[in-house]
Each structure stands twice: as structure tokens, then as C-alpha cells.
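Everything below concerns the one structure shown next.
Note that one protein chain of the assembly has been removed; the remaining protein chains are unaltered in position.
Labels A, B and C are assigned to the chains in the order they are written; within every chain, residues are numbered from 1.
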Amino acid sequence: MTGLAVTDLCKSYPAAGGGRREVLKGVSLRIDKGECVGLIGESGSGKSTLIRCALGLEKPDSGRVDYEGSFVHEATGPDLLLFRREVQIVFQDPFASLNPRMTVEELVGEGLLVHRIEPSRARRRACVAELLGRVGLEADAMHRYPRAFSGGQRQRIAIARALAVSPRILVCDEPVSALDVSVQAQVINLLADMRSALGLGILFVAHDIGVVRYLCDSVLVLAEGRVVEEGPTETVFGDPQHDYTRALMAAAPVPDPAEAKARRALRRQQREAARGSEP
Amino acid sequence: MKPLLEVRALTIDVPKGEGWMRVVDGVDFSIGAGERVALVGESGSGKSMTARALMRLDDALRIGGAIRFAGEEVLGCTEAEMRALRGSGIGMVFQDPMASLDPFMRVGDQVAEVLRIRGVGRAEAHARAVAILAELGVRDAASRSGAYPHEFSGGMRQRVVLAMALVAGPKLLVADEPTTALDARIQQQVLDLIDDAAADRGLGVLLITHNLGIVAGFADRVLVMYSGRIVEEGPVEQIFAAPAHPYTRGLIAAVPRADMRVDRLPPIDGAPPSPARRPSGCAFHPRCPVRLPVCVMTAPQLRPSGGGSVACHLAAAEEAMA
Amino acid sequence: MFDSPAADPALPNRFAPVRAAAPLVRFFARRIGLSVLTLLGLVTLAFAMTKFIPGDEAQVAAGPDAGPDQVEAMRARLGLDAPAIVQYLRFIWRLLHGDLGTSIVTYQPVLRDLERVLPSTLELVAITMVLNLVIAIPVATIAAAQGGRGLDALTRIAAAIAAGLPVFWVALMLQFLLGTLARVLPISGQRGFGVTVPNWTGMRTLDALLSGNPSAFLDASLYLVLPAATLALHFSSQLFRALRASLELAAASDFIAPVKAKGASTARILWRHALPNALPPVITLAGTQIADMLGAAVLVEAVFARQGVGAYLANAVAQKDTFAVIGTVLFVGAMVCVVNLLVDAILLATDPRLRAAELARGGRQ
Partner (left out) sequence: MMARPHLSLGDATVFVLVALILAAAVFGNLLAPEATFSSDIGNAFLPPDAQHWLGTDSQGRDVLWRVIAGAAPSLLSSMLVVTIYSLIGVVVATLATVVPRWLDEGLMRGTEIGLALPGVIVAMGFASAMGPSLASAVIAMSITGWPITARLLRSITRQTMVAPYVQGAQVMGVSRFRLMTRHVLPNSLDVLIIKWSGDVSITILVLGGLSFVGVGAQPPSAEWGAMISDARSYVSTAWWTAAAPGAAIALTAVSFSLLGDILQRRLGGAGASGGARS
């Protein structure tokens, strides 16, 4: 069996006013090499907790996370090292996800160093230059610090850093939502290219249906700690079955004034009807 | 008839080191009574600066040009006249609804404060605050008005912020990225709320956003801003159906759609420039796929085109040919 | 970046006072428990200190002229022949009964000595704290309105300098300039010759007022002017600097522009919005300042010859009066713990966010 599998994950936190708040209530998902899975969820859906558990940064209450047949939360030694090498993450905020005290060379080369892939400094430098070229940056970028780069460029650096250790699975936590609109497409396309070129498996977490529909083969819709709908992207979004998915689809902005205004008028009618029936 | 708001040759400079840095460089637009105008732009475009300049919120800025609101010259107002204008002439909603509220004051008092400043008695101000909170959909407004901001959810806080902007009966509502931090469903609720409130009161609205998508269903007219200037302006239908500026075209094409499958997104190369490093000529020229030699040299003027106007050498040349 | 479990939208119902009271009790129970732990740590430290002192305790207690037999008798009498753990437990047992030991200088129980000198110090600290708040808060707020110009720039420089002046030196210089040269104020002691008031609270100003003796009140007040002014100069400039910085942060918060957009004046923005938001860290500082004032009282009381806790401690140190030193340190520690509890209560009463966080947290345990 290959890839990353999450099975029946449950996680709760102590809640305000006593008791515990269940954030994940039995979530299962699976990403294989070369596959791109979208995870749609609003804030509070539990997607961040899911990512933290899946990456082994946090222990779930129950359920398991397997990578290549070994249980991530009990893995030690070579198994853990393999997981730490083959599963990487790209974060949402490119201004917080790169250590401001490290040069681009150190940032991109860190994985090569800690996994002893390229212990020689000169060879590491050559690798970094090649990686930077692959994500569309000049090689001389390596001598500068992250603060010298724009948001889109930083996200490219973050991707190069993750790709340095030749991962098989890349978890992307809202990787474009903090970027300028005109830059988002560049990063989305870069991820799509890397996936087909390297056979990467991608777990793409987002709240934006458009991006997931563009990039992913299959999708899971997460609401209040449960997967409410899943399936091939076009099946789910072409004919959503669950009310929640439909509500999300209806709330997504439509870049067509006639259609958008018709929808707005309809909503307004519904609100007035509701207002009229209330008293 | 005179428009409600008229902005002419607006320039804004921010202090930088010993000198000044121009962040808004000659912006013209107007908003009629009851009209919805969207100002769309990315980071560094100067859109929020423009919004804040309308109410002169930042003392440190140097603002040039003319801003006429309801026939009065805003830039010539004294500080006392400005205070009277803020809130009762122009109401404003800010980006982050949590950060827009004073965490140490009860929400009812924060709404009522707008009226108390204007000499309304305590009881009446409070009653009117509760009434507008109820109107904007805060349940149990009378008792909830005694709660503090942190006791409200994101969508509810945005209602409080909107109540603050509307309670003194302004003629123009300026909404600066009011939905940016919110989920799509809440975002839609907030926009609908502004929609209803503006329709009921016949308010003019200036919606500042980076998200072209939310504009389609909301605005009558769209202004597209890039690096301190307006590059295109027109009725919303025309902007989406026949964008004339390559930047507007790129923006619309680069956003993946939720309602249909797209094969390949055509990206815009590069990144929006910071005001400190604005390119020569047309600021968009380094990223423009249809750049002409002249674009590097001189900045294009905003010229009428179709039902709107566009600032582009190529569009002007095509117009001249036709 | 990640969903934080603390930012829970499900909020406690603030209209349920019965439920709300329990977390408050829990909050104070927890804080008092912590204070007790802190004190226990302090007591352990103090006990360890008695063991670290070079020389033989029994020898010291028996006096320098005592022979070996007498020293051994004293050792047995003081229980110093018991194992350390037994001595430690006895030490705590005695403390619980208010027995801080006996001073080898005054031959009085340390607690009784402290009762005698405490009111004078409390009087000084109380007046200093009032001056401190009354000066720092308005000046910082008014200065903030000037935003870096005029009064603001001036007070900033003045406060930076005042905070750097050594308290004991200011005391000495004021004593010299105003007392010796100008002869406008009394320079040492705490009462004029022949002025008597009944000893009810031990605080002379208060006793004079209570006994309806205005001239004695004036007399006691005049003796307080220099020491209180010395302390207030130092502490209010410190508090001013903290509040000015805190106000700057508050004034830069995102909610200030919305208040301005309401049409509020600069004064209203400052006093009604920026100041309440800026105060909590300053209240915390004022609490720790009380501890520091007790420390500074050692210096000021020494200069102005006031009979207070500070002078008592300085004297005890000079005379190697171990029990008096340890007793005073413990006593001051206990006072500081009480002050910290008070500060917590004030913060809880004034900061609605803290209140919500504590209510939520109380339920969790």
C-alpha cells in the first residue's frame, strides 16, 4: 500500500464552560502518489486540526494515520525519518512560513542537510540553484533573506524548500489564499506542473471551491469535523448531494453580473418572504 | 444633478524617510446618490488609502486634489467640520470586524457613541442603537447590546460595525474590504446585509475589494485600480463582458471558477509593484502581454471607451483605428 | 494559522450569574493556592538561607562570650540538634503561629517589631502610590494627544531622566537643597518636637485626622513631603514611560480608525478608547511597583531617618540580626502576594476579555 491514509480520526479539545469540544469526529481520507485530493472546509470545520494530526504534529484521540504501511504516531527511527522526508507541507501565509533569519540557500537546503542527502556544501548549493530554477526563481536569489521577496516569490521558495527532499506527498494548506489575485494562478499552475512532473501526491486544503475544482481529481467536503461529501471533483461540484455542499456552491462568487444579480434578487425575495412571515 | 461624491486628481503621499512617497497618483471618480461603485485593486494599488482619504482618517498623509462631498470641499474642512462629516455624512466599515471594535466597550455603547458625540441623550442614543442592531439582524438586540465584542461571532461583529457606520444616517457608505477575513457564506450574508441597508436608505456605496468575483452581483459600476491609478472604469456588465484593459482581462481570466471546469488558467506574470518601485510609463507594462514600445515611456491617460473609460495605449490605438 | 481551541464561538452565557459566580470562586481559589505555593517556596528559601550563613547559629544565639556548654544548651533549646527536615517542619509550624523568631537586637519577637514599624512604611507607600497614579496617568494621556511634539517630547525626555536618577541620591540632594539650604521642609524623622497624636493606626497623618488635630496633621504631612516626593518622582516616571508606550500601542490598534470614523474627537479617542485599552499592563506594573517601593523604602527611610520596615531591615542587616532579616523578607513576600491578588482582582474587574478567558478556563478544570 502506498501513500498517506487517515482512518477514523477523532480529536477533541477542552471546551469553554467545561466538557470537551469535538473538532474531528471520525475523518478518513487517503492520498496516493500522483493523486491530487482537495479538502474543502470553512474556518472551524477542523481542517487545520486534521492537517496537524495527519502530519504527526499532534496526537489524535483515536483513529490512525498510516504512511507506507507504518503508523505515523508510533513511528520511530527509519520509519519516522522516511515520513519526515516524504511528506512535506506548504503553508498559507508566505510571510510567516519562512524563517526570517535564514537565507534562501539555507532554507531550501535545510532538508538536504538534515536528511543527509547532500552533505557537501558546494553540491548542496548546486541543488538549491536547480530547485530555484524549477520553481521559476533566479539562482542568485539564494543569497538573500525572505524579506527581500514578494508573497508569490516566497511561496515559490516554500515550494522549493519542500521539494528539496523529493517528497511523495505535499500537503498544501491554503497556499494561495494570502496571495494577490493576479499571482494566485502562477502558484496554482506551478503546483499542477510539479505534480505531473514529479508524480507528487497533493492534499490541497482550501475554502475556495474554484481552486479545488481547477486543480484536484477528487474532493472531500469537511463540515464540523465530519466529511459530509466526497468523490471525483466534477461529480461532487457538478451535482452536489449534501445541503452543505450546495450552500457552499451557492455562496461562491460568480463572475457574471447577470447571473450574480439574478441570484441576489432571488435571495432578497427569500429574505423579504422570511421577514414578512416572522411577525 | 451633482454627484454625491466627486474626487478629482486625488494624490496621496505617505511620509518615507526624509521625503514623501506617492501611493495614489491622480485618481478621478464620482459616485451618484444611491449608486454602488466598486473599487477593485491588489496590494499596493492604493485602494484603501483612497477610501481612508475620503474621511481624512490619517493625519500623517499628504492629500492633494479635490474631494467634494454633497457640494462641500472635504480637503478644506476644519477638524470640527470633519468630525461632523464623519459618521453622519460618510459612514465607514473596515476590513477586520474583530479588530474594528473596542474590546473594552459594550457593543451597544459603541453604536450609541456615534449619536452621543452628536449630542443625543443617553437613553435615546441607546434606544436607537438597539433598534438598528435589531434591524441588522442581531437577535435579542436589547440584551445583546450589553455584551462585549469578543462575545460575538465574526458575522455578528460585522453587523455591529455596520450599525456603527449607519446609525447616524450617512448618505454614503464606504466599505473597506468588509468581507476579506470571512468565509464565503458569511461573506455573502454581509454583502446582502449591506445591500439591504443601502437599498432601504438609498445610500451610495463605495465597496473596496481585491476580489473581483464579489463585485459582479453587487456593484453598478467598477473602478479598477493598479499602482496608484485607475486603469479602467465602467458599468459592471461591460467590465466583465468586454474588459478593455489587459490587466482587467488578466484578472478576470486568472480566477478559477466555482461553477465550471477550466482547463488551464492563464496567469499574469510578475507581481503588483510596491509604490516605492513603480515602473516607468504605464505601471502595468512589465507584466503586460500586449505591451507597446510607448507603454514603457509614457503613462496612458484615462480615456472614454464604450460606456466607461480605460487608460491603455493599445486600447486608445484600437479605438482610433475603428 | 491553525484553529485555536480557545477562540471558541460558543460563549459563556453572561446572563447566568449563578453559573458565572462559580468560575470566579475557582479563579480566586487557584490564585490563592498559587500564592500559598509561592510563599512556601519563599519559606524554603529563607530556611535554606539560615543554613547557609557562615558560623554557628547556636554560637550566635548564645552570644560571643558563651562557653561550649552554654552553646550546646542553646543548640538543644533552639532545636538545632534535630535533623534538617524536622527543623524545617518546625520552622514552618512556628511561622503558621505567627512566630517569625526573636530579634537579637531588640529582644522582641520579630512580628511585634514589624507591627511597630509597618504603619509608617505603609503610610509612605500609600501616599507615593496615590501621587504616582495621579501624576502618571493624566500626564501620559495628555502628552499622547500631542503625538510626539511639544509637551510629549518634553515629558518623554524628562521621564527618561527622572527614571534614571538613583532614589537614595535624589533623597540626599532634596534633603540638602530644600531642607538644609532653603530650610522649607523638615529633613529627618517623622514628627516635630512635642507634637503628639494618639497611636491608633500608627500612621501619623491618619491618627492626626482621626483625633481632630489639624496642626499635627500638617506636621506629619510636612515630614512626608520629601520622602514621598522622592519615591513618587522615580515611580511615576517609570509608570509614565510604561503607560506612554502602552498608549502608543493602543492608539495604533485597528479599532482607533473606526472610532475616528464615527466623528470622535482626539480627546475622546484617547480618554475613552485608547486609555482603557492601555491600562491593564500598567495596572500590573503598578502592582509590581508596590514591591519595589518597599525595597526603595529601605533607602529613603535610611536617608530621612524614618522608623519603617526599610530602616528596620537595613539595621537588622547591619547588626547581623538573622531572624529579623528573614522575618522581614518573609513578611514583605507575603504582602507582595496579597498585592498581586488585588491586582488580579482589579484586572479581572476591568478587562472584559480576561474575564471571559478566566470564565472559560474555570470550567475546564
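By definition in this document, a residue touches a chain if its C-beta (ideal position, glycine included) is under 8 Å from a C-beta of that chain, and two chains touch if they have at least 3 such contacts.
Only a predicted model underlies this, so the values are computations on that prediction, with no experimental measurement involved.
Per the touch definition above, the residue from C:173, C:195, C:225 or C:345 contacting the chain not shown is C:173. Not every partner is drawn; the one left out touches subunit C at residues 1-2, 34, 37-39, 41-42, 45-46, 49, 52-54, 160-161, 163-170, 172-173, 175-176, 180, 288, 291-292, 294-296, 298-299, 302-303, 313-314, 316-318, 320, 322, 325-326, 328-329, 332-333, 336-337, 340.
Subunit A residues in contact with the hidden partner, per the touch definition given at the top, are 55, 57, 80-81, 84-85, 87-89, 91-93, 95-102, 110-111, 114-115, 146-148, 158, 161, 165.
The rule is short, and it goes like this: only the chains that are shown with their structure count from here on.
Centre-to-centre separation between subunit A and subunit B, using Cα means, comes to 31 Å. Averaged C-alpha coordinates put the centre of subunit A at 52 Å from the centre of subunit C. For subunit C, the set of residues touching two or more other chains reads 9, 11. For subunit A, the set of residues touching two or more other chains reads 43.
On subunit B, the positions that touch subunit A within their shared complex are 42-43, 183-185, 187-188, 192, 195-196, 210-214, 216-218, 236-237, 240-241, 247, 250-252, 254-259, 261-262, 264-269, 271-272, 287.
Those residues of subunit C lying in contact with subunit B across their complex are 9, 11, 14-15, 147, 253-255, 257-265, 268, 272-273, 276-277, 351-353, 356.
Residues of subunit A touching subunit B in their complex: 42-43, 150-153, 180-186, 188-189, 207-211, 213-215, 234, 237, 247-261, 263-264, 267-268, 271.
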